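Okay, so here's the structure we're looking at.
A protein chain is absent from this complex, but the other protein chains hold their places.
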Amino acid sequence: MNLKDLLSPFYVWQRAFEKPYTSIRPIQERPGAAAYRGFHINISEECIGCGTCHKICQNDAIDMVRVETYEGRSGDSGLRPRFDYGRCCWCALCVDMCPAGSLRMSNEYTWITSDPTEFHFTAGVEHTTWQDNPLGYHRAEGYHLYPPKRIEMEMLPPEVSVQSFDEVVAGYSEPQALLEADRCIECGICVATCPAHMDVPDYIRSIRDRDYEKGLQLMYRTNPFPATCGRICTRRCESVCPVGIQGEAIAIRWLKRFIVDQIQPQDYARILADQTGNSGHRVAIIGAGPGGLSAAYYLRKQGHAVTVFEAQASAGGMLRYGVPSYRLPDADLDKDINYIVSLGVDIRYNTRIGKDIRFEQLLQDFDALFLSTGLSVPSSMRIHGEEHPRVLSGLQVLADVASGRDPGVGQKVAVIGGGNVAMDAARVSRRLGAEVTILYRRRIADMPADTEEIHESQEEGCHIVTQAIPVEIIAASSPQQVSIKWGEAEMVQDPKGGRPRPVLQEDRMHVETYDCIISAIGQGSDLEFLSKEIQDQLAIEWGKFAPGEYQHTSLQKVFVGGDVANRTADAISAIEDGHHAARGIDRFLNPDARTHTDQEVN
Amino acid sequence: MNSVDEILDYAIDQEQQAADFYADLAGRAEKAGMKEILLDFAAEEQSHKQRLLAVKAGDHKLTPEQQVLDLKISDYLVEVGASANISYQDALIVAMKRERAAFQLYSDMAAKVPEGHLKEVLQGLAKEEAKHKLFFESEYDDRVLRDN
Amino acid sequence: MTLVTGHSAALDFAQPDPVDLSSGKYVKLWQGPQHPGITGNMSLELVLDGDTIIECKTHVGYLHRGFEKLMEQRTFIQNFTVVCRIAVPEPAFNEYLYAAAIEAISGVQSPPRAQWLRTLNLEMMRLASFLMWIGGQGGAFGQYTVANWSLTYRDYVLDLFEEMTGARIYHMYMVPGGVRAGLPAGFEKRILKLMDDTDKLLDQIERVMYNNVVFKARAKGLGVITREMVDPYGVVGPNARASGFRRDLRKDEPYLVYDQLDFNVISGSAGDAYERAYLRLQETRQSVNLIRQVIAGAPSDGPFQADMPNLLHWKVPAGETYVKAECTRGEYGYYMVTDGTEIVRRVHVRGPSYTHAIALMERLAVGTNIADIAGLMVSLHTYPPEIER
Partner (left out) sequence: MMSELLDRLVRDFGVTDITERPPAITTLKVSKENGERLIRELRDREGFTHLNFIACTDWIEDGIFRLIYMLHNYDSKQNLGVHIDIKRDHAEMTSIHTLWAQAWTYQRELREMYGIHFPGSPRLEEDFCLEGWDAMPPMRRDFDTAKYSAERFGHREGRVSLVPRDHMKVQLYPNRGGDES
């Protein structure tokens, strides 16, 4: 033992005058660190109630509850997370996982009450002192619990795609599809937005499980056109996909397509195993488009005999005659249609109601009718000179190409319009070797066409002139040509709101000559086959039917659907109309068999 | 026509005639759903008339200085006939063209009279018609040109 | 290597025959389950002959929360929030090893920046844990002043953890595939300042505690682990190094960025409580030094998380692995079995205390004076929660 060791303990006195580390509560509050994981903050206006926080919470500390302020709507369940601080472990996985980015944590960590049941609150809805606290934990940039970027889709390069009518989109390979399917967070917010309410998370899961037959079965529950929709669906689902808020939405459409592409047509019957009985009822369907055939499919499954009357030589309606094969190859459309037909659907081609058979005859012969005649009449611009023979309709050009006829567009084409028909007419013209200018009266952002279609048409060399208003068609020196006079437009905000309106600038007019002008500014219904008496009974507004809850009309046994009866005018809405009409028709035909407690037909 | 009251009476009469025109067309309309639409047009004209009656009674003031947006849609469209088989698009064209003609009429008249109350009234009426034109042109822009 | 074969013959693992308590010669005493020292809830069932311990049985279970079972009911990402709770004083090693096990099975590579940040986190953890241990060892021999000093500094380290990870104890920072965030602004400056202060503190502690005549008198010769005992008893870490082995996983089987850091394995020879304590003091200094190196070497930008699949329903491929790291007490390991589902099949957490606190402790306690049992226990540096999992 040495002296130094003996004295060493007394060294402690040196530190007696240092500042203590401890603090005195509540006099000296100690705030948490800037990124502290304290109490939850939810920006409830940004929250979409997807419930992913609830799902990831390993402690079962989060409930999704109804709150007064929010109602369910497309893209928002209206539910909000409620936290049980008797269970929370402040791991913040809920924050990391929140696709909306509405959830984070404050750096507050003291909450004192004598009643332990109080530690239970709906963040962002009930008042808390920390809701507006700018500090606290949030997901760091560059850190994700799911991949935010979509797996890119391979497509034909534009210089190749423009050479033929081959399908542009390659479709996912299996590894790509598995990666993309993996990104889904399975919240199911998309299901409400899908017009057909397809079981999206479930069929995406079937991809992850590599059970594509299950995927096909799931899709046919709500949609007998999966090969078609997997290619050309307007995919409203993707617009509300929560993953799209801070990243890129799941490629739901391409995944749907992937499933169908894995199944051979000859295996459909075995996989779907659809039963078709015989109810003794006969249903007539007018129009073999997606609406009519969707109705036919579900009606056959209910056991009803189905006869479809189709004015054209082939089934498919706008899908066949309006959508070019580079977007929807015939073989894939036929894959859908052939299966429906295989269930015993009788299609009478080249049969126009009102001309070949009177509508009243159908009313007499069948137990129920479903009208889905679509929009087949091109809208007119109503400008001078429009009747010039070199002014073609977009629909006609597309129908000609679909039927193997040459629409004769020439070498230099102007397309008027900004919808999908305009884009397709333009791209078809490119494929026929023409130089194409698209004239559109508003901005690209206002175009009703699919963003991808606009982008692809540009890539394929279509020249888009925006804010260009056609004012007159003028005969050119050669009868093979035609001139168009158009004026530039300024976009002016309407004081009453809504999208800005184009205002023609009369001092900035242009005249240009083309081999043809393709007018594609929209289309309307053709209801000439209905007599005035019948029209009067079928509530018609702005040229469209206004059906009731089950697609029914005030005329007993007549149901309507598709473009001619809805505002959205897309394939998936028509498919849903057909499905729902089948439900309505079945309820109408079997009133006693109703097991549902919901609203009655008629 | 040289007094303010005469001018207003004329304008009120014009609105009534327009309302009668649409009501008559509605009675004959063949296309499904057009009857209701044309009756709506007639009601719209009736409301124009009521507004002018209020001006005449001194309950409401014209606003000749007001800026009204001119979409210039009807200016370049073809004339269409008001047949019983009229479509919605054509009905709107008819309406737009009628409002445009009235606007032109009052504008021309205003240009021919000296500065003063009468000129202001005519200019005010022209602005009223411009607003009616904008109403129908907006409707055309929203419905007919919706996908365009 | 000197000790390989035939050693078991020299050691008797047999349990001693129970003494006759009814003879009146002996006293049975329970130490615990309140914290005996600073080691966590654990009991020693002691039989005394006078004030000398003649029998010792370790009782655990007071902290058993069934983590391994729980992990068989949760997804891989959910378990990330569970594992840190397995060892309160050193949660970070659990986080790291859990992530490392998943990465080994799935083939995910965490990016370099994440590896540096993980190393920083682990060395901070080692520092915090050693500072806590110093308090415990000091306290066990009556030196509560030192305990107050070192625990204060542990809190300063926890302050930095709070800044870096958002929490003081259960950081939940090392997520499979990387880490959750980079360093906050100004962090490097603050941690380097704390390292300078910690160096001074450790000098003071050495003078006040290690040179203290009482501490020396009580710790020297206490709880001697002979070289021959090390492998048969599964002794690892500082407990093994103090008995003459230069074994350190950071050197022997380098992980993260330890192969890029400059340090030597520290070892002793006496194998008693004092030797172990002194070795830990040196390793605390070493940790301070390593933190400085990591701060100097860590990239300040670049990704800190690998491209990961959707963790909400990640099916880690079927596989099996054992990953280990050198924690303050030696080999900490995670054995993981996966079966290709979204749920882990089996996780076995191997904590060094499992052997140190039971087989080794029960043996070393025999012959020890009752007054020194707490000091002996702390000198083995055991954390009961990692025994119970």
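To keep things simple, chains are lettered A, B and C as they appear, and every chain counts its residues starting from 1.
One rule holds in what follows: contacts are C-beta pairs under 8 Å (C-beta built on N, C-alpha and C of every residue); 3 or more make two chains touch, one makes a residue touch a chain.
Predicted model, so just to flag it, every value in this text is computed and none were measured.
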Among displayed chains, the one left out touches A, C
The one residue from C:R85, C:R113, C:R168 or C:R247 touching the chain left out of view is C:R247
Hidden-chain contact residue, picked from the options C:G50, C:G66 or C:G367: C:G66
One chain isn't shown here. Among C:D155, C:E206, C:D231 or C:E342, which residue touches it? C:D231
Touching the hidden chain in the full complex, which residues of subunit A are there? Just list them. 49-51, 54, 62-66, 71-74, 77-79, 84, 86-87, 117, 120, 187-189, 191-192, 196-199, 201, 218, 221-222, 549-550, 576, 579-580, 583, 596, 598-599
For subunit C, the residues touching the chain missing from this view: 1, 3-8, 11, 13-15, 60-61, 64, 66, 68-70, 72-73, 100, 104-105, 107, 231-234, 236, 247, 252-253, 255, 319-324, 331, 333, 335, 337, 345-346, 348, 350, 354-355, 358-360, 363, 388
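Heads up, the rule we're going with is that only the chains that are shown with their structure count from here on.
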If you take the mean of the Cα atoms for each chain, which one ends up farthest from subunit C? B
Just the number, please: Cα centre separation of subunit A and subunit B in whole Å. 40
Would you mind pulling out the distance in Å between where the CA atoms of subunit A average out and where those of subunit C do? 55
What is the distance in Å between the mean C-alpha positions of subunit B and subunit C? 88
Which residue numbers or ranges of subunit C touch two or more of the other chains? none
For subunit C, which residues count as touching subunit A in their complex? 74-75, 77-82, 145-146, 149, 152, 155-156, 159, 162-163, 165-167, 170, 172, 175, 178, 180-182, 184, 204, 207-208, 211-214, 216-217, 303-305, 307-313, 315
Where on subunit A does subunit C make contact in their complex? 1, 4-6, 8-9, 11-12, 14-15, 21, 32-37, 52, 55-56, 58, 89-93, 96-97, 105, 137, 140, 142-147, 179, 182-186, 208
Help me check something: in the complex, which residues belonging to subunit A touch subunit B? 379-380, 382-384, 386, 417-419, 440-441, 448, 471-472, 492, 494-496, 498, 501-504, 506, 521-522, 524, 527, 530, 532, 535-536, 538-543
